[in-house]
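Report on the structure given below.
The complex appears here without one of its protein chains, the remainder shown in place.
Going by the order they are written in, the chains are A and B; count residues from 1 in each one.
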Amino acid sequence: MAEKYEKVTNTIERRKERLDRGIKVRTEGIYAISSLEEVAYLVLPRLILIMGLLLLPAVIPSLYWKRVISITCIYALLALGFDFLANFVGLVSLGGAFYIGVGGYMAAILNKYVGLSPIITIPLATFSGAIICTLLLLPALPLRGVYFAIVTLMYPLAIARIIEALNILGGTDGILGVAGFPTRWIEQYIIILIVIFALFGLRRLVNEDIGLVFRGVKDNDQAVRASGLSITLYKSIAVFIASGLGSLGGAYLSHIYMWSGISQFALDFSIIPIAATVIGGGGTLVGPLLGCFFLVPISEFLRAFGTLRIVFYSLILMAFIMFRSEGVMVYAQRKYHQFERWVKV
Amino acid sequence: MECRNTIQHSNVPLFYFFTMDILIYGIVNSFSLALMAIGFTLVYGISRLPNFAHGALYVITGFGVWWFIHKLHLNYALSIILALILMGLIGAGVYRFVLIRVRGMATSEIIATYALGLAILEFLRWRGFKGMTYTLPVFIEGSIQIAGVPIDLQRIIVIGIGIVVISFMWLFTHYNKIGLALRGMAQDEHAAMMLGIDSDGMAIIAMAIGSILAGLSAIVLLPLGNIVVEAGYNVLILSIAVCIVGGLGSWGGAILAAFMIGFVQILTVRYIQSHFHMVVALLAIILTLILRPSGLFGRQKELEERV
Partner (left out) sequence: MKKKWFAVWMVAFFVSLIMSTLFSSEKANAQGKPIVIGSPLATAFLYGWDAERAIKLAVEEINAKGGVTVGKEKRPFKVEVMDTRDLEPGVPVSDALLVVEKLILEKNADFIVGGPVRSEAALAAMDLLSKYKKVSILTTGVLTPAYHKRVESEYEKFKYCFRISGEVGWMVTGEFIPCLMGIKEKFGLNKLFIMVQDVAHARAGGDIVAKIAGEKGWEIVGKEIYPTGTTDYSVGLLKAKDGKAQVILIWMDMPETAILLKQWYDMKIPALPFGTIIAAAEQPGFWKATEGKGEYCMASVVNAGNAPSKATPWTMKFVEAYQKKYGLEPEGYGTSSSYMAVYVLKDAIERAGKLDSDAVISALEKTDLMGVYGRIRFNPKNHQIIPSVDPNEGAVGTIFQWQAGKRVVVFPPKIAMGEIKLPPWMKK
């Protein structure tokens, strides 16, 4: 007991101090355009991201890896939706698979049974998929926290079983013969452009007024309610946006593989976006994107290990959650905007 | 194709027979669900930790006992005891080294435990535990007839052990010091901490007991069929279903929920179509969460769960 007491009276001599960098302060107001350096500080990261994404398919030679990029972009759309819902609206949605499945089936139905071409089915599927998902999730919206998470996790599983049991929409065989894209370049670049637009669009959105309401719902929904705003309405709008992104991904998936089936409700589509958000850094919107670009290629690399691949994958995930749960982007942003130093007390 | 007419034309004793068979197999099914779910409910009730590795713990116990029996050539009873002790240690270890870092962040807990479960299951696959030839022997061979319904002894053991475990847990949490501490934690964490109960210590014990219970249910239920990795996912979903319908945090509710779901499943199979066996569990979760998130007897406050 005496030891403990002694330790308490030990004084610390130095502490770590974190300050904004000079250049960050300078770029906050009108002085952002005062010199090339400041402009670069602001613009460069975003430019690198956009250019990087656009150039990626051109730089990577192998057809197979180009396909991996497309798949990564689909996961990225889901991750964006998840991050948006979880960190900007406070709804932890584990049901990414649900959006993909609904969007995928809608696109396949519109294409196969109604006969529309992919250019039309994708936007239509996005829109109708978002509507369907929002309507189906409506009863669950008032739930909070872990309850909402579990319900959304169960939705894709339940609907997959229902389709299987009732043997509708192609049952376990799925819907085949869905049209593909006319050329490879369109296939490749459409999704990249969509991802870029989604990313910057969402960033814009959360800084608008409506974004403020969303954040209010996340922080203190009773206060928002007290202001006379309907929480359910705003939550539905948020779910609409996120499920729209997911349905878009699902519709795209149906068209690149020319098929749609109950495995589009697979758990993988729910888990990977969450993992990407954890690794990439939640709350930054660009973090989950980068997380996907890290996670999916690694997962493909690991195929060489056969079944052990998933073991490694899960271990990486656990390591990140346990040790670096803030995520790469948050860490990077902190380093970019601030610096740390030891200061004498 | 289906000839239900033959049944309707039968005489009264046959109808009685069917009700008996629903009763008996309903009870067996309910106890199976209760055994599977009680470990999960315990951990969630006490430390609000959704342990998504529950299914994996179930499966690894099965393979563990198999390995002890066939590779180390130990006696069956000894293998069981050894496996259960091991499970307790693993459970405690999981909390101490993994979950303690993510405590409180619901999403991270789910992901961490899910990733762990996934790692365990895939690791088992990689080690060669695939295919359908891994089985555990039943405790007692043979079958008997109860009121005209044939039932094998292992299933009766399931009921027996179910009753024993439930009573034991009840007694433990009402009369044993540690059990009372666990119950206190479940009721109100902050009050318990003020009384000097160590939250992390209790959580370690809860995880250990939860894992042992998962293992126990595996040992009792796996001899009925074979041990396959896929069972892990099914067990997880069923446990979540029972836990949620019963109310997170209420053990009485969980038992009742197990019975409800168990009987509904059997009735659906009997009178509607066996198609919907799993859909029942999933729909139960969704409906409960939408209509009454706190489940049957959950003690969560209304405001905490919905707006």
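Just so it is clear, contacts are C-beta pairs under 8 Å (C-beta built on N, C-alpha and C of every residue); 3 or more make two chains touch, one makes a residue touch a chain.
Source: prediction; values computed, not measured.
**Student:** Per the definition of touch given earlier, which of A:P142, A:G171 or A:G211 contacts the omitted chain?
**Tutor:** Considering the complete complex, A:G171 is the one touching the chain left out.
**Student:** Could you tell me which of B:L82, B:L180, B:I197 or B:V269 touches the chain that is not displayed?
**Tutor:** Of the candidates B:L82, B:L180, B:I197 or B:V269, B:V269 is in touch with the missing chain.
**Student:** For chain A, which residues touch the unseen chain?
**Tutor:** Within chain A, the residues that touch the unshown chain are 62-65, 67-68, 71, 161, 164-165, 167, 171-174, 176-177, 180, 253, 257-259, 261-264, 266-269, 298, 300-307, 309, 312, 316, 319, 323-324.
**Student:** Residues on chain B that touch the omitted chain in the whole complex?
**Tutor:** Per the touch rule, chain B residues meeting the hidden chain are 1-4, 6-7, 10, 14, 17-18, 21-22, 25, 28-29, 32, 125, 130-135, 137, 142-143, 149-152, 154, 221, 224-226, 228-231, 233-234, 266, 269-270, 273-279.
The rule we apply is simple: only the chains that are shown with their structure count from here on.
**Student:** Provide the C-alpha centroid distance between chain A and chain B, rounded to the nearest whole angstrom.
**Tutor:** Whole-Å distance between the two chain centres: 33.
**Student:** Applying the document's contact rule, which stretches of chain B touch chain A when the two form their complex?
**Tutor:** Answer in residue numbers: 48, 50, 98, 101-102, 105-108, 110-112, 114-116, 118-119, 122-123, 125-126, 237, 240, 244, 273, 275-276, 278-279, 282-283, 285-286, 289-290, 293, 304-307.
**Student:** Touching chain B in the complex: which residues of chain A?
**Tutor:** 86, 92, 94, 139-140, 142-147, 149-151, 154-155, 157-158, 161-162, 165, 221-222, 225, 231-232, 271, 274-275, 278, 306-311, 313-315, 317-318, 321-323, 325
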